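Shown here: the complex without one of its protein chains, the others still in place.
Read from first to last, the chains carry the letters A, B and C; within each, the first residue is number 1.
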Amino acid sequence: MKYEVHIGGKTRVVELAWSSERWSVSLDGVALDADAVEIATNTFSILLDGESYEVRVAPLPDGSLTLHTGLAEYVAEVADPRGWRGRRHGALEAEGRQQIAAPMPGKVVRLLVQAGDAVEVGQGLLVVEAMKMQNEIRSPKNGRVEKLFASEGQAVNAGEILAWVD
Amino acid sequence: MKYEVHIGGKTRVVELAWSSERWSVSLDGVALDADAVEIATNTFSILLDGESYEVRVAPLPDGSLTLHTGLAEYVAEVADPRGWRGRRHGALEAEGRQQIAAPMPGKVVRLLVQAGDAVEVGQGLLVVEAMKMQNEIRSPKNGRVEKLFASEGQAVNAGEILAWVD
Amino acid sequence: MFRKILIANRGEIAVRIIRACRELGIKSIAVFSDVDRNSLHVRLADEAYPIGPAPSRESYLCIDKLMHVARRAGCDALHPGYGFLAENPALPRACSDAALTFIGPTAEAMEALGSKTAGRSLARGVDVPTVPGTNEPIENPEEARALAQRMGFPVLLKAVAGGGGKGMRLVSNDEEFLPAFRDASSEAMNAFGNPSVFLEKYLEKPRHIEVQILADSHGRVVSLGERECSVQRRHQKVIEEAPSPIMTPELRKRMGDAAVRIARAGGYVNAGTVEFLVDTHYNYYFLEMNTRLQVEHPVTEQVTGLDLVKLQIAIAAGHRLPFAWESITPRGHAMEVRLYAEDPENNFFPSPGKIISRRAPSGPGIRLDEGVYSGWIVPMDYDPLLAKLIAWGNSREETIARLRRALEEYSVTGIKTNTALFRRILAEPDFLRSEIHTKWLDELLKRPHTAPDSNSRSADAAAIAAALWHVSHESSTAPNEPEKDSRWKMDGRNRQLDRTP
Partner (left out) sequence: MFRKILIANRGEIAVRIIRACRELGIKSIAVFSDVDRNSLHVRLADEAYPIGPAPSRESYLCIDKLMHVARRAGCDALHPGYGFLAENPALPRACSDAALTFIGPTAEAMEALGSKTAGRSLARGVDVPTVPGTNEPIENPEEARALAQRMGFPVLLKAVAGGGGKGMRLVSNDEEFLPAFRDASSEAMNAFGNPSVFLEKYLEKPRHIEVQILADSHGRVVSLGERECSVQRRHQKVIEEAPSPIMTPELRKRMGDAAVRIARAGGYVNAGTVEFLVDTHYNYYFLEMNTRLQVEHPVTEQVTGLDLVKLQIAIAAGHRLPFAWESITPRGHAMEVRLYAEDPENNFFPSPGKIISRRAPSGPGIRLDEGVYSGWIVPMDYDPLLAKLIAWGNSREETIARLRRALEEYSVTGIKTNTALFRRILAEPDFLRSEIHTKWLDELLKRPHTAPDSNSRSADAAAIAAALWHVSHESSTAPNEPEKDSRWKMDGRNRQLDRTP
């Protein structure tokens, strides 16, 4: 099996083959001395030329993966020849305007702008409260508030779109 | 659902009914103020009149269950009206003679008796080695070694019958 | 000694108190809101009772519900932990009405010392210097703004009832003053049910150093030494250590004496913490007194060998302090990091959700005070503190090495945590030299941070693991399933959990 893994700003090509009771692995076309086993659900122990790595995998809302090693965390996207429904398509959707999404479940406690307002990059758009902390969500770009989906007092979910800035 | 639970030398009757998002429980015909949830696989948190108990369940080779609480361990057998294949039947099989089973996987390093020998209760029958420890397996009764299934040097599995004493 | 103690709290501190009770042979009685039925403190307590819906104002902040549980369970004492009602004088009052021993100071001492404004005037009364500022809650924002102009910016706005940086704002110029005042008040109202804030001069590069004191009900007050808590993000402590690297025996003595004077003046009993700011010339200014157990109490426990929670209980039971200040010999160095469910890469937004996997560190010199477990769902309703990781060593260097080692072993997936932040801080030269102040971390976080080098072998391993994960999951669960992890979905899962089997 052949996969494209987008990680750390690079695209790596991982080839996996199951033979004689273990995975043989090649990376970017180079065969590796790798011994990879799933120690527990979502946890892989990988020996690369003897170097021991433990990688714990967790999926993200957008379908990409977080990868924890003892010392670092990575975010990766995996694609295989058959492609992967949803994400690429989703990425396309985002183009043409900046969508402002709620990064966690919470409550909108204050709107700082209205639809149609001109905003600068870094300017506060609205304030979301979760776990007693108030956090101001800022504009990612100079532009105009095209649409405002959130209203004060509204409970919002992770990933929920709050506004469009164009 | 109604179950007979054989535990601590007693037989308890447990009735379970799923209603309004939780289990209602009665024990030996008495309805309890119980709040029981499965915290994790094989781990149950049970509040009995507010008293908090955590019970971790693990099955035994003979089909009975070990139940760990913080302070105690129990062994239980569960039967329901439909009965439970295997175990009861297995219990019957054992009757008529004493079967000597290997309590863990290991290797038979020495036979101390031969088929036909008269043995007393507590007398050594054979020596099994596992994890570098040698352990003598003793006769549970006065009687005769009816059959000897194990031979020196033989690897044996947990629960494997080594001898019959009658 | 007490028979049954009601623990009016949740999370890691409830677990901490349960452990102290168990070691003393006292029954621990937990309370839980609807979203906390499966929480660790409920699993570990001797008894546990529901007290209502998730919002703390309808559960953990309801004194009447707590009193009801105390009566039902037959408790003879109550431990408030920290946060929630711990600094609310109404709780000790309700306890005495219910003939329940409150494990903490009297309501009067709380009022005399707990409120920042009252505490500061009391401190001045016993010749302990304080930071210039308004002594009273701000009635008129415009007047306060004028005063700020006279004192000169930057100034700090602080909630009178506050703590933990909530309801606190730094105002660096005139324009910011009124919006900052509004934010601080509303945050204070939400967090403490009291919108009052006051004004204070902002010192340059101050260190936050606090003194742990113990006072028994027989008039003995002792200082257990200081904690250095200067590594803060937006006024919230993230790393604490003891002793303070800048401390001298003389300064320790002077600050300890000042702390004891303040506690005496307020008629204080039980464990408390006197917070100071220390400027670059080693002048110290009384900041406030926390009339409760601190989140960071373990670092003092690790260097003194004392169990502060057990001592709190003994003091409440009328025992005399079993030692004199002289007999306490701090040993080695201790450091604590606060592990939060928040995303350092994304403005430290809280990150509630289900813990998919968890690996806990252990071994020599490592202590983990934790309130979570694998499979548990971190609720969005409360402070996102997951655990406190505490290391002890013979030297600050050994302690930091152990903390680094333990952080490598620690892993929680499924939610974001701030472990990467600590990996970064513990490698910073300034931090290793302890050249830090209360704004140091905020400044550090403004600087660009280089991501892990994706050429390293660990990135290779991560890429391979990502592909392996894909192999094992493409057939089974939909990859973007978590996308729908809304709060309601989580509650759904909660119920699902209840329903199983």
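By our rule, a residue touches a chain if its C-beta (ideal position, glycine included) is under 8 Å from a C-beta of that chain, and two chains touch if they have at least 3 such contacts.
Since the model is a prediction, treat every value here as computed from it, not as a measurement.
Among C:A54, C:L368 or C:L445, only C:L368 touches the chain left out of the display. Contact between chain C and the unshown chain involves residues 15-16, 19-20, 22-25, 44, 298, 301, 305-307, 331-332, 360, 362-370, 394, 398, 401-402, 404-405, 408-409, 468-469, 471-473, 500-501. Even with one chain removed from view, chain A keeps its contact list with that chain: residues 18, 21-22, 35, 37-40, 45, 47, 50-52, 54. If you put the missing chain back, the residues of chain B touching it would be 1, 3, 5, 7-10, 12, 14, 16, 23, 25, 27, 32, 34, 36, 38, 40-44, 46, 48, 51, 53, 55-63, 65-74, 76, 78, 80, 84, 86-87, 90, 103-106, 109, 127, 129-135, 155, 157-160.
FYI, only the chains that are shown with their structure count from here on.
Counting only chains that touch, the fewest steps needed to get from chain A to chain B is 2.
Centre-to-centre separation between chain B and chain C, using Cα means, comes to 47 Å. Between the Cα centres of chain A and chain C there is a gap of 30 Å. Residue numbers of chain C whose C-beta contacts span two or more other chains: none are found. Residue positions of chain B touching 2 or more other chains: none.
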